[in-house]
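Structure incoming, see below.
Note that one protein chain is taken out, while the other chains of the complex remain in position.
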Amino acid sequence: MSTGLLFALVGAALFPMGVAGLLVQRHLLRRILAFNLMGSGAFLILVGLAQRQDVADPVPQAMVLTGIVVAVAATALALALTRRLYALTGRLELPDVEHD
Amino acid sequence: MKKIAIQLAALVFALVLGSAMLDLDPAPVDLRPAVAAHLEASGVAHPVTAVLLNYRGYDTLLEVAVLLLALFAILAVIPDSQTGRPTPAAPVLQTLARLAVPLMLVTATFLLWAGAFRPGGAFQAGSVLAAALVLLHLTGLLAGWPQPGARLRWGLAAGFLVFLAVAAALLLQGHLLQYPPAWAGLLILCIEFALTLSLGLLLAGLFLFLSRDTEGAP
Partner (left out) sequence: MSAALAFDLLLAAGLLWSAWQSLSSARLDRAILLFITFGLLLTLAWARLSAPDIGLAEAAIGAGLTGALLLDAYRALKQGSDAQVNR
């Protein structure tokens, strides 16, 4: 198995792990962590799958570089919203809308 | 119950995704030869930098806009508060930070210069610059930022504005972000320089604006 395919498979495990974390966890900081793990999984799939023959491909690499910077911006914005929610309501969880 | 269902669904999703990858045929499109063939005309010798700032410069332009927007949103969300200097760290730590920051500036400059022909470039240089600012803040040598003043605003926007100006000037020639080969190297260097400065300030700003709301509080 090539290195690229191996890490693409790791990404394929990380992404659902992050999705499950995002849905199961209640604490907002934990949800932000899970969201970041999802992103890392997607990046690994993008680069790993393109490099299945273990030849470096600059196009997905540049895309992922862009993605990492956007991910940190999204994380910072999410943290700002979380801190604001906490300052206003004292809660660290989103309220339940429906009760099932 | 709901938890277990979600975890089971995620497991099934992972297995399907993984097995689909193992079955996948080789990609019908391979961009590597195209990237290599036009590297000569791109103005830089490192393929990743060429993709970022020349072939797919459009993405990078919008990315800087996204970063700027995220910072605007953060500034709008966080409350106005008195910003105080964080508790100063131990003198040894402060001395180490004073020693490390000039070295980090040198590293950032090197990365910026190296991006033209080897791994490195505006993103990496900008993040080292941001790390230096965050380090100064954490050791108590730099106060958290209040609402940005005029100079800081220009610094934050410089990368986007220079990039946009170059794109607009090139649009007059008929194509968006299609550099003339003779000018490509110089234009990319100008954009990268402004981008490094702005990315450093933007990324540091994500931290310095956010961390100010707890300082000064008992």
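Going in written order, the chains are labelled A and B, and every chain counts its residues from 1.
Simple rule for what comes next: a residue touches a chain if its C-beta (ideal position, glycine included) is under 8 Å from a C-beta of that chain, and two chains touch if they have at least 3 such contacts.
On a predicted model such as this, the values are computed, not experimentally measured, just so you know.
Of the listed positions B:Leu53, B:Val128 or B:Leu156, the one in contact with the omitted chain in the full complex is B:Val128. Touch with the hidden chain on the side of chain A covers residues 1, 3-4, 6-7, 9-10, 13-14, 17-18, 21, 25, 27, 29-30, 32-34, 36-37, 40, 43-44, 47-48, 51, 54, 56, 61-62, 64-65, 68-69, 71-72, 75-76, 79, 82-83, 86-87, 90, 92. In the full complex, chain B makes contact with the omitted chain through residues 48, 111, 119-121, 123-124, 127-128, 130-131, 134, 138, 203, 206-207, 210-211, 213-214, 217-218.
Following the convention adopted for this analysis, only the chains that are shown with their structure count from here on.
Chain B has its Cα centroid 18 Å from the Cα centroid of chain A. Listing the residues of chain B that touch chain A in their complex gives 3, 6-7, 9-11, 13-14, 17-18, 21-22, 24, 26-27, 31-32, 35, 47-48, 50-52, 55-56, 59-60, 63, 66-67, 70-71, 73-74, 77-79, 123, 199, 203, 206-207, 210, 213. The touching residues of chain A, when paired with chain B in their complex, are 5, 8-9, 12-13, 15-17, 19-20, 23-24, 45, 49-50, 52-53, 55, 57-59, 61-63, 65-66, 69-70, 72-74, 76-77, 79-81, 83-84, 87.
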